[in-house]
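Removed from the display is one protein chain of the complex; every other protein chain stays in position.
Read from first to last, the chains carry the letters A and B; within each, the first residue is number 1.
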Amino acid sequence: MDLLLAAHIVKNGLLIGGIYGGVALGLSLIFGVMRIINFAHGSLLMVAMYLAWFLWKTLGLHPYVAAFITVPALFGLGYLIQSQIISHLFTREKALVVEPLSALLLTAGIFLVLDNLVLMIFGPDVRAVSVDIAYANFFIGEIPVNIPRFIAFVASIVVASGLSYWLKHSNMGRAIRATAQNRDAATMSGINVPFIYNVTFGLGVAILGLFGALLVPFFSITPTLGLSFGIKSFIVVVLGGIGSIWGCVVGGIVLGLFEAVASQFVTATSAAIFSFGLFIVILLVRPKGLMGKA
Amino acid sequence: MFGTATPLERGLIIIGFLCLLVLPFVITNPYHIHTATMIVYFAFMAASWNFVCGYLGQLSLGHSVFSGVAGYVTVLMFTQLGISPWIGMLFGGLLAAVLSVAIGSLTFRLKGPYFTLTTIAFAEIMRIWFENTDNFIGIPLKGSEGLVVPLVGDSWWAFQFNDKTPYYYIALGLLLMIVLATIMLEKSKLGYYLKAIRGDQDGAEALGINPTKYSLIALSISAFFTGIGGAFFAQFFRYINPERNMGIDMSIDMAIMAIIGGQGTVLGPILGAFILHPIAEITRTTLGGSFLGLHLVIYGTVLALTVLYFPQGIIVPLRRILARISGRAKK
Partner (left out) sequence: MKTRRSFLKATVATTMLLLCAPTMALADDGTVKIGLLLPLSGGSAAIGNQTKVGAQIAAAQINALGGRQLELVFSDSQSKPDIGVSETERLIQREEVSMIIGAYNSAVTFPSSEVAERYGVPWLVTGSVKNEITERNFSNVFRPNNKASYDAREQVDAIDLLSKQTGNRPTTIGLFYRGDDWGRSHAAAVKEIALERGYKIGLDEAYVPGQVDFSAQLLKIRSTKPDALIFVAGTADHILFNKQLLGNRIDLPFGLHSVGGGAEDPSFYEAVPQRGYEYMFTQEDWQIDRMQSGGLGKEITAGNVAFEEKMGYPFNSYGAQGFSNIYIAFDAITRAGSGDRSAIRDALAATNITEGPALITGYQSVTFDKNGQNVNAHGVISQNIKGERLTVWPQENRLDSTTPVWPIPSWSDR
């Protein structure tokens, strides 16, 4: 394999991997704090993408401008889902047996409802935003780098840094971390745990609002798009270590590079088999993930 | 026979079963028999899923792989070797059981959502592999094209009937089998062990129960039955392909029906199938595609509501109502 090809592979792997990591951040945050695997994660990304597309289609908003609407909108949606639906589970858990799968099932129900509501509203047609920036490249040496993908890549690094800084240094961030470590102790020291949960879930979903807007310039949208991103995100989070913010970005990049390299030697279909295999192996051999604390 | 069932419940169950038994004499329209067969079939599949997942409290979303593999075995044994699907079905079920042990021994140490995600990953690996393999060591799998069972005509040996009624009774027989097996499970040591493992794995281990061993036994029985179901499906439609028979949709269907009905009970999964499948059927036939996806919105909503308000399934409030009725009757 020549050097140029290798450089191309690394570039492709890094770009798509960064995007995988960014998309998975919210899943990891929510799991880290609330111990919930949000099965509807991919569907919420899909909703964000539809929203960005809708704003472009009706108001002509550039997706990057639409992000200023999709982020708060998705925060609101996440906050509502947590405070109106999932919170019931927590109030019940206090009294009754803890059923770790209930949350997964509940969010699976939300996934079915969201995917099919979008199908009912927007129909099955494939939608896409057509903006010129989608094809713009800059060059590193001879290697073209697609600008919107690069922006999404940078965004995931920025969001991850911002998020981990904020969790460490702000009051709210500290409260979130305290809740994640010990819910009961947090309650006793006066933290409003249900509120923290609402905010965390909202935040996790708001990140999807950002990526929804950043992805529409180059991805086309269908109501069923969520599941493939959702499954990718599960793999990323497990790879990186569940609940670890930086692990998530690293996990994404590892998966991206793995797929990029594997796809050069085998067909994409076999590469998909390998990435599921990698996922199983990591879970079995190192369940804490690459970056997780053992 | 029905554990803690009240006389009223027993009566209803027996009446229900008798109704199912005489159904083909009352309704003669093949379409209705076809639909009834599908309902009974899904009840069987949900009950097979429940056999391990319901009693162990582990959520598998990869069970379709067992039905798919066994379906392929049955069809291939028939088309390549000329072996009757009745025998192929057993082989398919056994292979599914072996496969489940291989998968289970790796994954059962994972719990909760981790287990669920690995079952999805295994099923997806198998599906993608089947879809992209035309020929495996001389066995014509025909990739995503799927396999067709050649038409032989009315023949018990070939598991093919011109009439729908025999299929219906076979499905009903399978359902009866899984119900009896589940009742036996509930009464057996295995059942107690599973419940102990579900409640507290470490505690069970301390009592000398080997959780992996008993989980695997239950899983292999469950996979066997699921495989039989897959073989039935392949014979009923005389067609099998990886997308439908190994895809995640089928696994989700099985799990949701069992969970909504009431996992970890004998009749819960059956109840789930008898409620949910008709919903899908009715929304599809009456709306005919004008409200795309409506039945899945209903599924999702019912699932969410069940998890929130009846975590043990809707069989629980139902039994409570029945208990109240019979209590009142006694007074």
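The definition used in the following text is that contacts are C-beta pairs under 8 Å (C-beta built on N, C-alpha and C of every residue); 3 or more make two chains touch, one makes a residue touch a chain.
Please read all numbers here as calculations on a predicted model, not as lab measurements.
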Missing chain: touched chains present in the view: A, B
Candidate in contact with the missing chain, chosen from B:Y31, B:F136 or B:Y309: B:Y31
Sole residue of A:L167, A:L225, A:I245 or A:L278 that reaches the chain not shown, by the stated touch rule: A:L225
Touch with the omitted chain, as defined above, among B:W86, B:Y169, B:F237 or B:F310: B:F237
Which of B:G143, B:P166, B:G191 or B:P278 contacts the chain that the document leaves out: B:G143
Residues belonging to subunit B that touch the chain removed from view: 29-32, 34-35, 38, 128, 131-132, 134, 143-146, 148, 151, 162, 233, 237-239, 241, 243-244, 249, 281, 284-285, 288-289, 292-293
Interface with the undisplayed chain - residues on subunit A: 5, 8-9, 12, 15-16, 119, 123-130, 132, 134-135, 137, 144, 146, 218-222, 224-225, 228-229, 232, 259-260, 263-264, 267-269, 271-272
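Simple rule for what comes next: only the chains that are shown with their structure count from here on.
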Averaged-CA centre spacing for the pair subunit B and subunit A, given as whole angstrom: 33
Residue ranges of subunit B touching subunit A (in the complex, touch as defined): 57, 59, 106-107, 109-114, 116-118, 120-122, 124-125, 128-129, 131-132, 248, 252, 256, 259, 291-294, 296-297, 299-305, 307-308, 311
Interface residues, subunit A side, partner subunit B - complex: 37, 85, 88-89, 92, 96, 99-102, 104-106, 108-117, 119-120, 123-124, 223, 227, 231, 234, 238, 267, 269-270, 272-273, 276-277, 279-280, 283-284, 287
